[in-house]
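With one protein chain withheld, the remaining protein chains of the complex are depicted in position.
Chain naming follows the written order as A, B, C, D and E, and within any one chain the residues start at number 1.
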Amino acid sequence: MPHYDRILITGAAGRLGSQLRTGLAPLARTIRVADREPLGPLSPNEEQAIFDLADMEATIAATEGCDAIVHFGGAPTEREWQTILDAGIRGSYHIYEGARKHGVKRIVYASSVHAIGYHEVGAQISVDAPVRPDCLYGVGKTFVESLSRLYWDKFGIETACLRIFSSFPEPVDRRMLWSYLSFADCVRLVEASLTAPFVGHTISFGTSDNKVKAVDNSGAGHLGYHPQDSSEPFRAKVEADAPALDPKSPAGRYLGGKFCEMGHPDDEATA
Amino acid sequence: MPHYDRILITGAAGRLGSQLRTGLAPLARTIRVADREPLGPLSPNEEQAIFDLADMEATIAATEGCDAIVHFGGAPTEREWQTILDAGIRGSYHIYEGARKHGVKRIVYASSVHAIGYHEVGAQISVDAPVRPDCLYGVGKTFVESLSRLYWDKFGIETACLRIFSSFPEPVDRRMLWSYLSFADCVRLVEASLTAPFVGHTISFGTSDNKVKAVDNSGAGHLGYHPQDSSEPFRAKVEADAPALDPKSPAGRYLGGKFCEMGHPDDEATA
Amino acid sequence: MPHYDRILITGAAGRLGSQLRTGLAPLARTIRVADREPLGPLSPNEEQAIFDLADMEATIAATEGCDAIVHFGGAPTEREWQTILDAGIRGSYHIYEGARKHGVKRIVYASSVHAIGYHEVGAQISVDAPVRPDCLYGVGKTFVESLSRLYWDKFGIETACLRIFSSFPEPVDRRMLWSYLSFADCVRLVEASLTAPFVGHTISFGTSDNKVKAVDNSGAGHLGYHPQDSSEPFRAKVEADAPALDPKSPAGRYLGGKFCEMGHPDDEATA
Amino acid sequence: MPHYDRILITGAAGRLGSQLRTGLAPLARTIRVADREPLGPLSPNEEQAIFDLADMEATIAATEGCDAIVHFGGAPTEREWQTILDAGIRGSYHIYEGARKHGVKRIVYASSVHAIGYHEVGAQISVDAPVRPDCLYGVGKTFVESLSRLYWDKFGIETACLRIFSSFPEPVDRRMLWSYLSFADCVRLVEASLTAPFVGHTISFGTSDNKVKAVDNSGAGHLGYHPQDSSEPFRAKVEADAPALDPKSPAGRYLGGKFCEMGHPDDEATA
Amino acid sequence: MPHYDRILITGAAGRLGSQLRTGLAPLARTIRVADREPLGPLSPNEEQAIFDLADMEATIAATEGCDAIVHFGGAPTEREWQTILDAGIRGSYHIYEGARKHGVKRIVYASSVHAIGYHEVGAQISVDAPVRPDCLYGVGKTFVESLSRLYWDKFGIETACLRIFSSFPEPVDRRMLWSYLSFADCVRLVEASLTAPFVGHTISFGTSDNKVKAVDNSGAGHLGYHPQDSSEPFRAKVEADAPALDPKSPAGRYLGGKFCEMGHPDDEATA
Partner (left out) sequence: MPHYDRILITGAAGRLGSQLRTGLAPLARTIRVADREPLGPLSPNEEQAIFDLADMEATIAATEGCDAIVHFGGAPTEREWQTILDAGIRGSYHIYEGARKHGVKRIVYASSVHAIGYHEVGAQISVDAPVRPDCLYGVGKTFVESLSRLYWDKFGIETACLRIFSSFPEPVDRRMLWSYLSFADCVRLVEASLTAPFVGHTISFGTSDNKVKAVDNSGAGHLGYHPQDSSEPFRAKVEADAPALDPKSPAGRYLGGKFCEMGHPDDEATA
């Protein structure tokens, strides 16, 4: 007997969304996969919804009939302001309004390490450290973390904000020795967030069980997430291929890595 | 010799903006008063700029030639989402982009108690407690607090985020016995923020020296703000006129007061 | 217009109770003064209730018709267990049951420094430090602090637990240079606790504004207590008359002073 | 060579006491099993003591000749006040007086999650969070936690206060997914408390190694407790049989579960 | 009746020592003024001791007959390593050995802001923040803070470590708006440290009551220090004469000011 009747997954065509699509299948009778791009062939338990998160009406409509939302849609990395605004900020507001209007109980949101990217690696921050975004993308993530807090405190909609670190097929640089989140662990983290008895409003860091740990995730123990993968099998390759980080540079010193050394995206957009 | 050459004050036609307009006059050679509405007769040291914060180009242009910005513009209380988005979120982004493009050194931002309105009165939170907004207006404030953190960490623009509690001519209900900020103290707080040797990115609570204190502002000691007013002279009147608060109700228990009991503004807008 | 219709003061014949009896008069239409001993002549706004706190029925009856209770009754210092049990523990339970049954809204309770007497002077503990009682009397105080927490969380009855340090006519030893609470400040502290807009369940330290401070009372700022007296005028006399404390002895090192060097009261009772 | 000469186990006829009776056998030459009810056939290393904890003389006598006490006696859940008073408060005082008079070195006390039941699941409190009992039973537990603190600070008697969460044959509701303590882990926890090199006065949470964790037990690392069981094998059955918790209800939100929704036991007793 | 029979003041010929020499006169029957340089004419209650702190025998001898030491000797600012070693580290060890051998009860030590100079102004650190020295001089100060901790914990000798910020005749740069310690307040701070009932091992920040505060000194409340001066009367002059600090530079951002931008003293010594 699945936990949910229908889960909406936004960004289902993306790098992580496509993993979740299959990984979360056992948790709901129906998975409504959503993206603004085509989603390919559907499984029997899937239904699709094609819309742009910036479209309020369409987004709200897509939440109807769902009792949980896995909100991984929106730009997956730094973008110029207009994109952050439309997909990250406005789009997420539409999702929460849909949840409120249609009685969705729980949302799992893909936040990011870039919401706290300017904290030092050695500071071992906990999940309630003040935000320190390292880019507009990160600012957008903190907006949704704040918005979802309101929707819990005032409207009783639960959200687990998962600050994804580096979820890629494998680690490719020295920083990923501690920031790596395997796809399988990413699925485990979302699954735990969907099945935990109590979520309320929870912020959690998303990494695998890497040998080196840069943050303290104990404040999210009630999610019940226990990673089973690690960057360790890739260490030799990474150390052979990727140069050491300069611990005095922003990229070596702060959680956000090279994002802390990027310029402003609107400058680059017009360059 | 004034501290600044030119200070831009946004929202200069508003309740607090009009106080600041005169109160901050000694701090700059020129005060550029800005609003989207007419600003009335100008003083000799004033120049005006009429524009809508939602207009990116106009807003950025208005920051040119300024070395400080006192950003009090935008909706002064809860509004439907579109207004929060345009005036609070987009408008503030335009201000920060103006600051970045035109070399503004320091910004003083009118944040609000509603950024942390769901914390309990008895919790005596400090300035680095996690945000808990009590309305969309408060969510908008937390967006700017986060955005300004980025602009300090990455672009070196200082911001003092002043979480204004209740700045009115006088306290009119029991909650204002601890949330009252006199106009004169509001000016003192902004003045301190403009003249402190170091601001970096600072969050401060804005109340007068009321007998009852609901928060711990010691984390902002480097602003050098020392209120000189109090709600005490108004106590007898308030206690005679306004009913006691129910400590078990959200309005009596949380910092945000009755905002914690409001519904969603978009519902009301369409009602 | 007084804050309350009828305030019950227990221990009204005691050292502090007799001060409160007059000091709190303006706050209620009627003061019901209670003790197990005769209370002397009554003022026009006073009514009396003579009963033993160990008598459940009588105690509950005495709370009827009151909207606030100032609970200063029970043994005022270390006693053998049976007295702590009857007057401190059972008696206070009876008071809270009275409050629950008769709709009393707020209770001000005379807790004591001896609830946290084994913390070091130099630790500057805050009001939420774990309890460390230094005698059975102190254990009894922690019982009521815990009981009152339940009655707030579950039954919505507010309590301010005031950890009285040394409330005497004047300081008489070196420790009282920091532990002194003048009678007038004691009245101010209770008055503040009765009139604060929100109390919920609050623990506060009770000392005057002595030059030397041994604890951090900022966590109780919402009570609005501002002492106006000090041990300083008595310093010369105290330093001339009373020997210096040995900082390595329990009496010199811990908040509880010589209570930390007392034996067990039941031993002494039978000695 | 066992750690102790003689361990007294109170409540030895109870659900947990009967587990401890056999589980702790290797730790002492003699186990003195105590209850007010018959204890059944004794093992060769057992001796029995039948008495009521409310009987001071008998209780003190029962501690003679013991060098450790495992105090699991008293009412095992919420009861009317008189029972909490006699068995929980007075009875425990008698135990500590026995320990003091007869030179007992270490006590392991069965405290309860209901001593901190009004803290939120998501708060991940540590062992030194302020008490927030959810019932009279919980208040009684906090009394003993405080009393034992005194007996350590003043009389040098060590106590490990074990806040047992839900120790039953198996988890039977959704909350027990995080609150479950298997019988075997319960024995491990008491055993660790009896054999740790240093206990002083320690508070520890008692759960198994469940996937979901609601509290942070790291502050009790010096007990050396490492649970080996988990609620996970029972998850499927629990999720099939027991309804989901409402995260907005006290029972779903607070550590104490449904105890936070119970009324007052004295009302029910007389109903 | 003075508090002490004989106080030894080291560094009595220095900028602060010469202030203390007169300021502390009322506290002891005899002031033993010490320096390696001539001390000028002596007051009737003074006796002098001329020696080098690096001379162990002489230093220990100078402590004989004293019941308190005000240790302000050693290099007053950054110096090459050999000087820090001889005067700061070895010399202070000699002082503590003297105190141990001759039964001195309490020491007041001139530590420095440079012991924590790399903390940010906006961090509002408390007295128990980890050390972050900004120069060898600061490292030497942390050595004595640590050494004196041992002499309290093991040998029962009390020390107040006063982290002097900027004690000069008047503030001369923007940083001193918050770091200024007037000579009179410096004397008050030492006097409070000598007369407080309990000192144990205490670290305190030493500034006047400046409008802008860069640190949180509440952890040293038991010293009873209440500054009465401020940098405010000098503000206009400072702001006219001294340039604004760059908040992004180490000198503008960290407590240590320009010390954070100095090179290594041994390089300069040999340059």
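One rule holds for everything that comes next: a residue touches a chain if its C-beta (ideal position, glycine included) is under 8 Å from a C-beta of that chain, and two chains touch if they have at least 3 such contacts.
Keep in mind that this is a model prediction, so the values were computed, not measured.
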Interface partners of the hidden chain - shown chains only, full complex considered: A, D, E
Return the single residue from E:P41, E:P130 or E:P243 that touches the missing chain. E:P130
Candidates E:Y4, E:F72, E:F143 or E:Y180 - the one touching the absent chain: E:F143
Which of A:P38, A:G122 or A:P169 sits in contact with the chain that's absent? A:G122
Looking at the full complex, which residue from D:H102, D:H222 or D:K248 touches the chain that isn't shown here? D:H222
Across the whole complex, the chain not displayed is touched by chain D residues 1, 3, 156, 158, 192, 196-202, 218-224, 226
In chain A, positions touching the absent partner: 120-122, 124, 174-175, 177-178, 210-216, 218, 239-240, 244-245, 247-248, 252-253
In the complete complex, the non-displayed chain touches which residues of chain E? 81, 85, 89-90, 93, 97, 100, 118, 128, 130-136, 138-139, 142-143, 146-147, 149-150, 153-155, 260, 264, 266
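Just so it is clear, only the chains that are shown with their structure count from here on.
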Just to be sure I understand the contacts, which chains border both chain E and chain D? C
If more than half of the interface residue numbers appear on both sides, call it same; otherwise different. Which is it for chain A and chain B? same
Could you figure out which pair among C-D, C-E or A-B mirrors the B-C interface, over half of its contact pairs being identical by residue number? C-E
What whole-number Å value describes the gap between the mean CA coordinates of chain C and chain D? 31
How big is the gap, in whole Å, between where the Cα atoms of chain A centre and where those of chain E centre? 51
Contacts with two or more other chains occur in chain E at residues 218
Counting only chain pairs that touch, give me the topology of the graph as line, ring, star, complete or other. other
Throw together a list of every chain pair that touches. A-B, A-D, B-C, B-E, C-D, C-E
